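Below is one structure. I have some questions about it.
Moving on to chain A:
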Amino acid sequence: MVAASSVEIRAVDKFYGPFHALRGIDLSIPPGKVTCLIGPSGSGKSTLLRCINFLEPYDAGEIRIDGQLIGYRSPGGARMPARELRAMRRSIGMVFQQFNLWPHMTALGNVAEGLQRVRGLARAEAEARATEALAKVGLGDRMSNHPSRLSGGQQQRVAIARAIAMEPKLMLFDEPTSALDPELVGEVLAVMKALASEGMTMVVVTHEMGFAAHVADRVAFMEKGELVAVDAPGRILHQPQDARIQAFLRTYHERNSF
Partner candidate 1 sequence: MDPQILVQYGPMLLRGFGLTILCWLLGTVLGMALGLVIALAQRYGPKPLRWLLQVYVEVIRGTPFLVQLFVLYYGGPMIGLRLDALPAGILGLTLYGSPYFAEIFRSGFRGVAAGQIEAARAIGMSEPAIVRRILLPLGLVSALPALVNFSIILTKETVILSIITVPELMYQVQRMSTETFRFLEANLVLALFFWGLVETISRFGRRIEAGVTRHLTERP
Partner candidate 2 sequence: MFSLTAFLDGFGPLIMAARFTLLISVLGIGLGLVIGALICAAQLSPYPALRRFAAVWVSFLRGVPLLVQLLLVYYLLPVVGIDVPAMVAAVTTVGICASAYISEIWRGAIGALPPGQAESAAAIGMSPPDVWTRVILPQAIGLSLPALVNELILLVKASSLVSVVGILEITRSSQALAATTYRPLEAYVAAACVYLAINLCLAGLGRYLEHRMAI
C-alpha cells in the first residue's frame, strides 16, 4: 500500500482573459481512489487537472492537498513561494499526453533525473531506484534506450516510471493515451490499472471510457467549465440523468462502435 493523498477542490474559478474556463468547481478526490474526469474537448478537464499541481494558476477558490493549500499562502492571498510549491510538487506525479520525456537522456536517465536533482540522491542510488521503477512498468530491458528509440506506448510507460520513482502520494494523468496509436493504448492502461490496485490516489483525464468504467472508483463529467455530475462509474456511464452526459456518450458510442 502506498501513502495516498486526498485533494479538496472548493469553488475554484479560472479565467483566460475574458474566457471563463472553470466555473465554481467543487470536487473531492478521496485518498487511494481513482477519479476519472470525462467530457467534451474544451470542457476544462485538463485545466482543472493542471490547477491541482498549480502548473496553471487558479483565480478563485481553494485547492488543498492533504489539507494544505497549494499555490497561495492563504485563500485569495499572495502566491506561495516557489520553494514551497516545488516541495509540494515532489509528492505529486504528473503524466502528460505528449509524454514530455527528455530526448537527450536515456530512459534510465529520464527516471533518475528527478531523484538526483530534486530528491538529492547520489547517482548510484538514483539509478538503482530508477531501474526498479522501469522494471515495474515492464521496461527493465530498455533502460539504456533514448526516447527516440522507443514506441509511444513505451515512452509513456517511461514517463509513468519517472513519476512513480519520486514516490508520489497523488498521480495526475492528462489524457495519457490520447497521443498513442490504438494498439499501444492497452499496455499503458495496464500499468495504470496496476498502480490503482496498489491504492494510489489517481486523477485521470481520459477519453478511454472502458478504463473509466472498470478501474475508476468515481467519474466526474465536465462541460464548458462546469462540473455537471460526479458519481460511481456505473451510474454516470450507463444511467446518466443529465441530458448533456447523454449527448456526450451518444456521440462517443457513434464514433466507437462498429
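Keep this in mind: a contact is a pair of C-beta atoms (placed from the backbone, for glycine too) under 8 Å apart; a residue touches a chain by one contact, two chains touch by 3 or more; residues count from 1.
How these were chosen: all candidates are chains of the complex that A comes from, given by their letters.
Bear in mind that the values here come from a model prediction, so they are computed numbers and not experimental data.
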Exercise for review: Could you sort through 1 or 2 and say which touches chain A in this complex?
Suggested key: 1
Revision key, fill the gap. Chain A contacts candidate 1 in the complex at 53, 55, 82-83, 86-90, 92-94, 96, 98-104, 113-114, 117-118, 146, 148-149, 159, 162-163, 166
